[in-house]
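Every protein chain but one is kept in place in this view of the complex.
Let's look at chain A:
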Amino acid sequence: VSVITQDGRVIVGTLKGFDQTVNLILNDSHERVYSSGAGVEQVALGLYVIRGDNIAVIGEIDEDVDSSIDLAEVKAEPINAVVY
């Protein structure tokens, strides 16, 4: 899954578990850093617990489509943080 956090980060990992308050346990996670300059940077994180308060969006990644994207080619502005 791809998790977008409220501070605008994108973290990709395998969803191991969750609870009522949408806290998540993510395995083999890495952060995808997008910038308008170079392509996409991936930072390895391992096993992560993300608190539900901090989550904005959880997206189900289609493995086939995802493996066909060349991340070095993708350029985009970073996502904004959530403003209440």
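Rule of thumb we're sticking to: contacts are C-beta pairs under 8 Å (C-beta built on N, C-alpha and C of every residue); 3 or more make two chains touch, one makes a residue touch a chain; residues count from 1.
Definition applied: contacts and distances are computed from a predicted model.
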Protein name, per the UniProt record, of whichever chain is missing from view ("Aspartate aminotransferase", "Eukaryotic translation initiation factor 6", "U6 snRNA-associated Sm-like protein LSm2" or "60S ribosome subunit biogenesis protein NIP7 homolog"): "U6 snRNA-associated Sm-like protein LSm2"
Interface with the undisplayed chain - residues on chain A: 2, 4, 6, 8, 10, 22, 32, 34, 52, 55-63, 65-66, 69, 74, 76-77, 79-84
